[in-house]
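A single protein chain has been omitted from the complex, and every remaining protein chain is retained in its original position.
Right after this comes chain A.
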């Protein structure tokens, strides 16, 4: 027996549904472009911020107005202090990032290609992963004093873990069929590594790099709490002592801009290195 869910007898004509023509409906009304719509939220927040400050609802010591924050930033830029501190921070992050990426990639390759490497390295890194690396700060100070070393090491420690984890799993995730085909067509072991496995692991590595950049800037904030007289972190703690809320907020803004730029950098790198994925031919 077949089930009939229809209430009408089967001889009845199917109901006619009026479907409004989609294209016509969308064309008639003006649509705000998506980037503008997405900008509306931040603009509203900014407007509320300005309003609260302009009406004097909140004191400037607690929440300085947007224009005072920009003014403080302008003063820092003109006096050269901004570049002085920013370059110190950039140098730390750059150095820690390079060391961390090299270390993470080297370990991932070692444990990705050899069982012995995996047995030795992987469990160790997994163990290390479970420690919040910023908890190392006091220990690093004891070991290395309050010089540049503990700061760089802290950033390196934050960077190498995501690079290692993503690159290792990407190496292991490379299509076995491709490796087999490459072997069948005469690839040497060296070619397998450089032309099959590493290019195949590149997307995973770039995901790791994205996490690594975030980790680097986070680590920097902690690293610059270690006795220092240079860097964005120093600028921040100095402003805190002097109760310069506008400088503090400008520093935070700087972190945000740098974060966005780092993200754009990795996106650009992905676009360049992974052209083969969407078939983009390049310029």
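As a working rule, contacts are C-beta pairs under 8 Å (C-beta built on N, C-alpha and C of every residue); 3 or more make two chains touch, one makes a residue touch a chain; residues count from 1.
Following the convention adopted for this analysis, contacts and distances are computed from a predicted model.
Engineer: Select, from "NADH-quinone oxidoreductase subunit I", "ABC transporter ATP-binding protein", "Alkaline shock family protein YloU" or "Asp23/Gls24 family envelope stress response protein", the UniProt-recorded name of the complex's unshown chain.
Structural biologist: "ABC transporter ATP-binding protein"
Engineer: Touching the hidden chain in the complete assembly: which of A:57, A:78, A:127 or A:184 does that?
Structural biologist: A:184
Engineer: Which listed residue (A:71, A:94, A:199 or A:259) would be found touching the missing chain in the intact complex?
Structural biologist: Of these options, the touching residue for the absent chain is A:199.
Engineer: Contact with the hidden chain only, please: which chain A residues?
Structural biologist: 177-178, 180-182, 184-187, 191, 195-196, 199-200, 202, 275-279, 281
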